[in-house]
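In this view, the complex is presented without one of its protein chains, the others remaining in place.
This part shows subunit A:
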Amino acid sequence: GYVDWVLFLSSGHHGRGGAVLSGVCEDVPALLSVSTVQHQRAAVVVQPDRWRCVRDRLRAAASLPPAPGSHHSAGPHTGSAQVDVWCSQTQQRIVGYYQANACVSDSSPTPCALKIADKISEQFDNAVLLMLDGSKMSPDYRVPPIVMYERKDSRWMLKDKHTIMLRQWEETRAIATQLLESGDHTLLVDFDSHLDDITKDWTNQKLNTKIAELTSPANGSM
């Protein structure tokens, strides 16, 4: 099977992480934000699948309890709690977690990533864990820069590449490139930035509007 996703921003710790959502299909793609080494940001935009929608609504979920020994500052907890509530309001749900490690050459899941993914899979059976492959984070790279893990027998195992299907990858890549060139990627707000300045909108409506414009059929270059 495959996973349809709209990627959403949440807080991570070092490197960046975020929640993977599957959404009611408004044709509004959301933006995946990662920071690679040295404070650069690259963006990969993923569009929701137009035909497969998750109609489940999420009850307003309580926050994730702190896991002993895992480094969660209060940030990620409140982040995911806010995201939970926002999801229920917009009929989306958290279906996974993505993370980019600060060290570009190392894309293995950290203990923290595994714990967060565990928590999410308690609420959603087919949760995915996505690690970003830093070496492939380039606008002209041919393949999606992700490494996908799924839960099997209470462990996170590498998912067979051939069972992963991403829709609209080329279009997504093109949009991301355009956003990088126009400098719009600097508009990106993740939950960490939000905590630094709470007037910043972690739902990124401004940016999503720009993305929507770039994906509209009226835009001939697509």
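Criterion: a contact is a pair of C-beta atoms (placed from the backbone, for glycine too) under 8 Å apart; a residue touches a chain by one contact, two chains touch by 3 or more; residues count from 1.
Operating definition for what follows: contacts and distances are computed from a predicted model.
K.L.:
The complex has one chain missing from view, so what does its UniProt entry call it, picking from "pantothenate kinase", "NADH-ubiquinone oxidoreductase chain 4L", "ER membrane protein complex subunit 2" or "Alpha globin"?
P.N.:
Matching "pantothenate kinase", "NADH-ubiquinone oxidoreductase chain 4L", "ER membrane protein complex subunit 2" or "Alpha globin" to the record, the invisible chain is "ER membrane protein complex subunit 2".
K.L.:
Looking at A:R93, A:H194 or A:K210, which makes contact with the chain not pictured?
P.N.:
Residue touching the chain left out of view: A:H194.
K.L.:
Among A:V147, A:I164 or A:L180, which residue is in contact with the omitted chain in the full complex?
P.N.:
A:L180
K.L.:
Mind listing the subunit A residues that contact the chain we can't see here?
P.N.:
14, 36-40, 42, 60-63, 65-66, 68-75, 77-78, 81-86, 89, 103-106, 111, 137-140, 180-181, 183, 186, 194-196, 198-199, 201-203, 205-206
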